[in-house]
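Please find one structure pasted underneath; my questions will follow.
With one protein chain withheld, the remaining protein chains of the complex are depicted in position.
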């Protein structure tokens, strides 16, 4: 038993978080910032945070994660981080020459109260920011929300760069939420298929799933350019994929530049993707080509072909709110039964949404926002499931309880593929189902008596 | 023990085939024929063959497989199948109205000696073939070669339709070999990225991975049109992917229409895909865009990131010659050690090729053409492996010997995904490695002591 | 459900006409005789044409004689080495795909069901003949496995080139001494369907295996279960029930059966025919040679299972058994009732179509009835007229060319082992009491008026039927499965089930209820159309501005 001290009996906890299903805001801001072209994220705080955030992102993406830090020592904690940040800005532009420095705060600098805009202003005045370069900042206090909150805050800072010329550019802004680079690529591909020109920010595709060619570019020719982000103010609409990750930025754009926004679920699964595609064509007035319907049909086909293996299987899922909501709907849509649902990110709205989605399910649903995996484990001990879906840390529960784990979400530290094969969209739905089906059938292959061992599924 | 009667001691077998690693030609011809637009394959023989072939293809693709049969009874065995075929042709065109009927023989009609061209001639003269429709035939004796031989023969019959106008059309013919529909799609995508206009035949993409939309089209708007096949005689070159599956057709085109051909390996894995892309650009004179190099780099990246888990792992593989050759090279290229290699398809050339590819490997390699899985199992009993790669039937060995199985090849009857996610090309290489890596790491997760249980791979 | 709404109500006559419309005249005429509108006629059972040649070019569900012989009958045997003599294909395609389960447990019991064995004939074997190779292969199999029996199956080219598999088998049998080697001339072209293969298998098993056991079975209630192939574990479930009732199953023909079971079949006191199509030959032979009467049973459906159990108990006339059977039924039924009650609200009134090989097309109607579902169309893939119209028409059946190719074996009472289990008086008494021996009324009487019965339904007709009648569920085989699903109709593969089972007996009934409920009420059928396809018009909303 790897988690040998987890009791089956559930007692109330108010203070102690054990085995969290979230982490702190700054890492989200860092990830989001990496979706800007030519951007070096900057962790304005102690160097430990940056080190940890880079390490985690590195282990998840198996890609170089470049980010700088203000490297606070006690002095900065005392006097504030302006001096460190000014120095950092100068050094960064001199040595690394990025197009953008995206600064996020850490819990330290937030608690200290550093005022990023003021520091930026000073940096510009002191010619530490070369002409044509951009510095943007997001406040990401670690004690508010979770890593997705940090993502959202950084994206909101991006949206704040938008300018309005008065002339619509015919594009649709898509704020994809914290999804994999390949998911962002898939979203772009889907939009292109529907014939919609988009601006997607952030866009980590090509940044965090780069090639090995013997040549390292700290700033690859990928990500959303500042120019495009600014032009997002002239878009004909914004689709924010995920309430927790993207809605704030979309609303800011709406308020600031009168770009109408629609907050959709992340397009994981059939119905969420349907809504996404439908929203795309409505916003832009295009006609959805048959190719999209064909891809959709392949997902429907897989659902119908393999429905018997999904039907009423119990699932425990943990992860981020936006993803869990879409996943829950998807699972329910194929008659799987997500009965234990935990996100570390606080918010009652999440619980309400999940309850709404699962109201017709034949089993009681345990759902918890601001929960942890210790609780999830206890729930599973009390009512076992057929499959566990979540990040790598779920493997300890999976091994202890002999439940197959489908690795999905963040962070995935021990498998490959999430960088290259999207789970967003219809194709992504097929992949997700393939993976779920795979572990379910592997378990049948493992556990069936020899009499019931099957050649054909 | 599912295969409880398999002894470790290997005795010589000359007559008895146990648990074959191949099947008969006609199914290959049927699959190939399905790659023609508007084509109804026709099994000219007893109805049992057609039933079996359809059933197997159906279970593999989880898609409707429509094919007709001459439904021989004893009479046709005596008088020859002309009457049945003429009747069938008439009925098919009347009831199903395909564009093409692709007739392949079965071992029965081959032994009888039915002469397809002569029967077709009569059908045309008797107005059983409507104007503008095509009937083509391939001789596929079940006692020669294997299912890939049948595929090759049908493809050769397609090539025989080529006409030469004298004016090159600037396209490159690609004969993809027996790969998945999604593999064919990937090949097309790669060619498009390289900027090469191609004619690919057969092309089962869109035919055997169709959508579920509430509407069934026996003949979807997919596959290679007869018109395009005829125009293949004006191509600037032909790339035949796989000696066993595609070379004959390419050579026929070369001989008949003077379309120069190059026989490449199936583009599974880095090097074979490199050669394929390189051949594409050489034939057509295009420039390979950076996007292709980037995809390639992602594969190289994954190899380097996960090399330690592949390094010197022993692999047993079984399947079709073309695939095995490419897979062997790929495995060797990532320092995996395929030590047991079996194909059911006869041919010493295969053994020679494999030996050549594996000559620098640190282990002795057992390779057998015209081998079977019983022998493979015995080899494994004598020298175990870390992973088994092959079709679904391998699961019995895998369970008995507690070896993880990566399902690859034909038929895959018990998993989904092979219809939708290619293993051809660079992206396909990533998928293949993801799957191999997945089972290897799953095994580590399962078997490591708790002390060695790893969070990060 | 997302199923297309029936816009028009078609009469059976119209449907039949519609289905025949596109055929060439000759084909239309032939098919017309094979499509029967079930009309309750006062004195006459409507006639249907069955067991005739498949029309070339028509995409049929049927398989071949080999499939019926090796694939269906002999395939499910566990400890007999099934050696296919021919090119690799036939053997490969019958390798494990039918989901007939078998017992692997134990060091002692042999199980070759996971092995696919063939002579894998090559060109040179076709050219020079395959008898030497066959002999060598038999030798190799013997050397490797030392089985009690080796069954040799001939495939199409073997018949053509003239390999004498029986001679080879005889020779090898004599050589080994401790292994029975026998052969089946089940070349695929021999017959119009799997049915010919059934016949051949029945003949050869009876000739070479039955009666060979030297061990006497002394159980009280001994039966043979004929025509149960343990698909998805159906046989296991039936065995469970029989055991619970204290009934000894001497031999199952042939799901998970063994050499010894076949050899001991003559020792049963009653043959229970489950599949009337595939195994009635053996039933008759067992009666003729050993005096074992047979009855038709059906363990598909909880009620049918109960009925069959009662019938068996009645045959044995033992009150203990009768009571035991009633007790078992009483014990099993509550779970069945609870399960069916749960699904009834969702299944009542829904319609189904069943087109499978033989008996199942009839048997499974029982389960649908229990679920409140209506079978609006059904048919057999390769049944004979007696399967449709009842055994009473057997005397009217004509022997045709294809039938004649199956050797008719002469069966006479065994001088030693023949032993009538019931006196003629006893049999007569039972019959007077309503008990029916070797009786089967066929599918037609059990189906409702205006239902359509189609023999050898083909793909074109299947799609037409679905299009016109729009059933809530369609049951057929793997080859039909996906084209039906593509039409947005739930499809249950009722041959090997693809997944699920057992569906026989009481547990099986519950399984089936749930499975069908899952199928017909699945949300997936409402996912056929995308939002933009359901509202194709421009629906860009005003609020975007």
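Per-chain residue numbering starts at 1, and chain names A, B and C are given in the order in which the chains are listed.
Just so we're on the same page, contacts are C-beta pairs under 8 Å (C-beta built on N, C-alpha and C of every residue); 3 or more make two chains touch, one makes a residue touch a chain.
Remember, it's a predicted structure, so these values are computed and weren't measured experimentally.
A.B. asks: Can you pull out the displayed chains that the omitted chain is in contact with?
C.D. replies: A, B
A.B. asks: Which is it among A:5, A:125 or A:364 that touches the chain not included here?
C.D. replies: Counting the whole complex, the residue in contact with the absent chain is A:5.
A.B. asks: Quick one: say which of A:36, A:88, A:236 or A:279 touches the chain that got left out.
C.D. replies: Of the candidates A:36, A:88, A:236 or A:279, A:88 is in touch with the missing chain.
A.B. asks: For the chain left off this view, which of A:38, A:137, A:177 or A:210 is in contact with it?
C.D. replies: The single option touching the absent chain is A:210.
A.B. asks: From the list B:247, B:300, B:357 or B:397, which touches the chain that is not on show?
C.D. replies: B:300
A.B. asks: For the chain not shown, which residue from A:34, A:49, A:229 or A:341 touches it across the whole complex?
C.D. replies: Only one listed residue reaches the unshown chain, and that is A:49.
A.B. asks: Touching the missing chain, which residues of chain B?
C.D. replies: Chain B touches the chain not shown through residues 236-237, 260, 262, 270, 274-275, 277-278, 281-285, 288, 292-293, 296, 300-301, 303-305, 307-309, 311-312, 333-335, 449-452, 454-457.
A.B. asks: Considering the whole complex rather than only what is displayed, give the residues of chain A touching the chain that is not shown.
C.D. replies: Within chain A, the residues that touch the unshown chain are 1-5, 7, 11, 13-20, 22-27, 42, 45-56, 58-59, 62-77, 84-85, 87-92, 94-96, 106-108, 110-112, 141-144, 146, 210, 212-216, 218, 344, 346, 374, 393, 396, 413.
Operating definition for what follows: only the chains that are shown with their structure count from here on.
A.B. asks: Roughly how far is chain A from chain C, centre to centre by C-alpha average, rounded to an integer in Å?
C.D. replies: Here chain A and chain C have centroids separated by 53 Å.
A.B. asks: How many Å are there between the centre of chain B and the centre of chain C, using C-alpha atoms for each centre?
C.D. replies: For chain B versus chain C, the centre distance works out to 33 Å.
A.B. asks: Provide the list of chain B residues touching at least two other chains, using ranges where the numbers run on.
C.D. replies: 1-2, 59, 62-63, 210, 212-213, 393, 396, 413
A.B. asks: Any chance you could list the residues of chain C touching two or more other chains?
C.D. replies: In chain C, the residues touching two or more other chains are 95-97, 104, 482, 485-486, 524, 528.
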